[in-house]
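All protein chains but one are shown in place.
Moving on, here comes chain A:
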Amino acid sequence: MSQLAFWRSGSTRVLPGFGLSMGISVLFISLVLLLPITGLFGQLANLSLAEYFAIITEGRVVASYMVTIGAAAVAALVNAVFGLLLAWVLVRYEFPGKRLLDALMDLPFALPTAVAGITLATLYAGNGWVGNIIEPMGFQVAYTWVGIALAMAFTSIPFVVRTVQPVLEDLPAEVDEAAMSLGATDGVAFRRVIMPHLWPALVTGTGLAFVRSLGEFGAIIFIAGNMPYETEITALMIFVKLQEYDYAGASAIASVVLFVSLALLLAINIWQGRFVRRLHGGKG
């Protein structure tokens, strides 16, 4: 009875401090997230709708979307495959240097992206360690869109590994052993038992990697070559507009990237909700 009385008194929550913690959270989000985005849209208010569409559909800018989205998609898919593999290796096996490899996974987050870009360009340029081996074989990486995808893959790999890893850790090896003991082959156990648990995390990680790649500038700019219509990324188009003191134009292009990113993240969230409900037997 006394417990019921506690429930009813004032707050409907057991945990105290909701007002304060929520208040601080909202303030923080407003300052670091909502305010800059509001500023971005404030700039857009200087444009008429026709001007806005003229800017975002200009040929060179559209070409940059293609380059950026194409390379980001390749980078995200490559990261999905290798990120999953890396997470698997890090969770399921014991080997010397495991802790080191685990720590290394966060390096792309810690390293200034410009440093990453310059390093990649140094390695893959025609006279670099990697470049002077692969270029005679006919593969050019630096100053092509492959280089762009490479830089994107580098900066976004932690997203996949770090989202898949904890889920895999919660999935004991006994689960696949049970599947095998019931007669499942390796492939079936992987597809029907393990993957269903990993999909939401893998898709989220891949989505985050993709979105991160869309906005990347520092790492890419040194390895892209920046040739109009061929290897210009959208972030460079924004940079060019800023260079021209065209704040509204820069905001217009940035808003396209923002909308694409938001739409994708939202879609993943919705899909994930449904998937998880279906997985646990609820009505989807």
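Here is the rule we go by: contacts are C-beta pairs under 8 Å (C-beta built on N, C-alpha and C of every residue); 3 or more make two chains touch, one makes a residue touch a chain; residues count from 1.
Note that contacts and distances are computed from a predicted model.
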UniProt lists the protein of the undisplayed chain, choosing from "Chemotaxis protein CheA", "PaaI family thioesterase", "2-oxoacid:ferredoxin oxidoreductase subunit beta" or "Thiosulfate transporter subunit", as "Thiosulfate transporter subunit"
Taking the entire complex into account, which one of A:Leu90, A:Ala142, A:Val161 or A:Ala179 touches the absent chain?
A:Ala142
Which residue of A:Trp88, A:Trp199, A:Phe217 or A:Phe275 touches the chain not shown here:
A:Phe217
May I ask you to list the residues on chain A that touch the chain which is not drawn?
35-40, 42-43, 55, 58-60, 113-114, 118, 121-122, 125-128, 142-143, 216-218, 221-222, 225-229, 235-236, 238-247, 249-251, 254
